[in-house]
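Just one protein chain is left out here, and the rest sit where they should.
For chain A:
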Amino acid sequence: MPKKDSLIMCKCKDNIQVLVGPAPDNEFIFFQCRQGPWLPTLRLLHQYPDILPKFRVDRGAIRFVLSGANIMAPGLTSPGGHMDPVPAESLVGIFAEGKEHALAIGVTTMSSEQIAADNKGIAVENTHWLKDGMWTLRSLAP
């Protein structure tokens, strides 16, 4: 367990706060938007893949998720998709068909059951994805 004082809380613009991990990497490990839930960063999720329930999108959806689009229900219910059972407003890791690592983190708009039943509309709001600002910025420069 690293010393607590080796962690830094950092307030950024747009009401985002990040929790910065220990030196020397000073990588962002959690972030929070306004008073919302704390979210792990994708780098952390890559290292600890099991800390969030998993959703998997089919291959066709990957490029949209990578450009920050919300996850639509059909991408999860098609043969390449998968959902761990979760209620609405759950934090989920977004994985992809044929891929090993998560490519986004989002919050479900409805329960996984509901997503499967409706099979349309936005299922998961994409809050953090590969190549977004949080990913690109990555860490506090030492």
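Everything that follows uses one rule, which is that a residue touches a chain if its C-beta (ideal position, glycine included) is under 8 Å from a C-beta of that chain, and two chains touch if they have at least 3 such contacts; residues count from 1.
Operating definition for what follows: contacts and distances are computed from a predicted model.
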Inset, instruction - Out of "RING-type E3 ubiquitin transferase", "tRNA (guanine(10)-N(2))-methyltransferase", "Translation machinery-associated protein 22" or "Subunit G of NADH:ubiquinone oxidoreductase", flag the one the UniProt entry gives for the chain missing from this complex. - result: "Translation machinery-associated protein 22"
Inset, instruction - Write down which of A:7, A:33 or A:116 is the residue touching the left-out chain. - result: A:7
Legend entry - Omitted-chain contact residue, chosen from A:76, A:91 or A:110: A:91
Legend entry - Residues of chain A in contact with the chain not shown: 1-2, 4-5, 7, 9, 11, 19, 29-30, 36-38, 40, 43-44, 46-54, 56, 60-64, 66-69, 72, 79-80, 82, 84-87, 89-91, 95-101, 103, 130-131, 135-136
